[in-house]
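One protein chain omitted, others in place.
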């Protein structure tokens, strides 16, 4: 009883009437996170380290991305790792550092939850709950996020089709939470020169099918630092409402994803370039005040 | 911080010393489930409906598969469904019917758990905990299964490589539970005439790399009833320790996976044929007494 | 003795010294096609029908794309079709119409060759030889194109990695023809809402690895008319030297690929938008004079 072709029961009701669909709600869903507007026509920038590794690393990086133009801070306290012997995150301690970073910078915080038992606690700390790619089909977690009072940043699975992705998002909306931000972050293909293949055409396809905002994560989408700014700009051109990128104050020392983490100065430069591209397509960055060059 | 190529942190320790590996433990792991031996050289048959739909359906099917040669009974009480509008399972009520079926037939029971919060309750009912494909990378669930005192039937993810699969199994063993049964159940490919593509060469590859028993699920692997017996027999030839198949007393009325569910009489015939193939490769079916033809 | 992982003989010589590589030749290869410069820093537009269907269709479409800003005319006379019962192209008659279109519009012509026996004849008609995705591993055809005196537009295979693609291009260069234009045109993935998945990150990856010019085909890459202009603009942002698109004067009557063919007026509008994006990234369209709006 799983997801694929052949499952006749997918359309237990007419899927065009699903809550995620544009036919059901034609207006764009606009999400207000502590005063930051996502999906309102202006581009938001989410940045921060892959994992919260320690207090200094997080606060240092948070200040850098704040001054460089980020609107929200990302950072993982619970980390899904392929191997049980890899760094698994700081847990609640990491959430406390995120709190502190919010107080210092004013940036709302995005962090991942992996376990239904942690949902309430994570909700108490974070401004946006992230559900990661590996949990796209973790239905109890989706239902729990649907009962939560915080917006959900919901990432596409590594091999999910757009339609499967939207049906999974439906689990969250069905429970009463329509504050869902979708995130294209690359799909698994046979290409080996990038970590995943960023499926940029999924952005306009999603914007056509659903009223939910769509952001792009070029860090996981490419797995390589030098490609992140290039693909971030392309994401804006295809209609993304924002981008989420990994930044580390010392990428070469990162406990995870160092290869794809931007140096703070790369981030500053990338935001500048995103702003130029945004203007070329008639958009603006949300509340952007460029640093003096 | 996810699973793919490029994640330098996968080998935080020398992966050859992982608990799942044959180098670490050369002898086959043999699992005793209420007296049924899995991985001991004889072939086990796990059968039952995809979902527990109601008392009559489960008991009816349980009796049929018992008399036809099944060693264990499968049936889902918690169902991961692509759409939130599809039948989601009976929950604890379904577990009670499984208990009743065990009492009547004597067959140990396998059922899926999807939520860490349900682990203890499900453990109290079931003989083997199943973790499904979609939760292969649900690490909190794997850790919880690792703390559990019951064997775990752990299915390969739809696009997981064998190495990723074994690293995920490592999460369970690392927590102290080495009673893990692996299950090849088809991977997603571009082929459309089957629901998934059953990767039979994964069976000898797994048997070479790990000491854990390996079974095959040709029902999900093919998605089509007529292919199930054919692929079940091939599974034995490539070295599987058993097969798990979906049987429904009235497949055309099934709430899920009817298309791939065997009729009880197909099941009886399939077990007979599996037995002949098993003998041809020098094996036997576990405690098999064929019905009079 | 085929292409995949495991073929130890791929590196019969140090592949970094291959003729396609930037290490071997650091300067960009610039291709002059009857005075049109490809790879010289300005963006070229290749447009025309999927197939040459008849004289009127080709000439009508050719005039439209010429006035709309195309630098080169595409059109297939030999068509690779999945089914032998689909329209297979006009053959040499189609090439004669392409000749006529060139005389009328002045646009150089790109057309596909599928058979080594046709190479010389096609060379006599066309300005650029196209080798299609399905023939990426047709080595005799690549060798023959390598002996040819015309530039080659060489499309990436549907599931080829970038490295396999470059090794295939090496077959052309090795025979003495270094006038090769690479073309990203989408790869096969599990996504069903687009025909293929346009792999835009392959563009900067290719530009880093090779000195050859790289164009993008968003028509095949998406399979849907409305997505073509969006992805064409993104292609410019990621560094493509040009785009190739399908235009038909009456897409609803097209004998092939009507669904992804632009109406002539869409094309005009798309080129205008590409020009704005090109300016935003500091580039220009090659010899572009916009039509009066």
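Just so it is clear, A, B and C label the chains in written order, and each chain counts residues from 1 on its own.
Just so we're on the same page, a residue touches a chain if its C-beta (ideal position, glycine included) is under 8 Å from a C-beta of that chain, and two chains touch if they have at least 3 such contacts.
Here the structure is a predicted model, which means the values were calculated and not measured.
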| item | value |
| --- | --- |
| Omitted-chain contact residue, chosen from B:41, B:106 or B:204 | B:204 |
| Of C:178, C:257 or C:275, the residue in touch with the unshown chain | C:257 |
| Missing-chain contacts mapped onto chain B | 159-163, 187, 189-194, 197-202, 204-205, 209, 221-222, 226-227, 230-231, 233-234, 237-239, 276-277, 279-281 |
| Missing-partner contacts on chain C, residue numbers | 1-13, 15, 50-51, 76, 79-87, 114-118, 132-135, 137-140, 158-159, 164, 167-168, 170-171, 174, 188, 192, 195-196, 220, 223-224, 255-260 |
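Quick note on the criterion: only the chains that are shown with their structure count from here on.
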| item | value |
| --- | --- |
| Distance from chain B to chain A - Cα centre to Cα centre, in angstrom | 34 |
| CA centroid of chain A to CA centroid of chain C, Å | 34 |
| Per-residue overlap in chain A, given as positions that touch at least 2 other chains | 159, 192 |
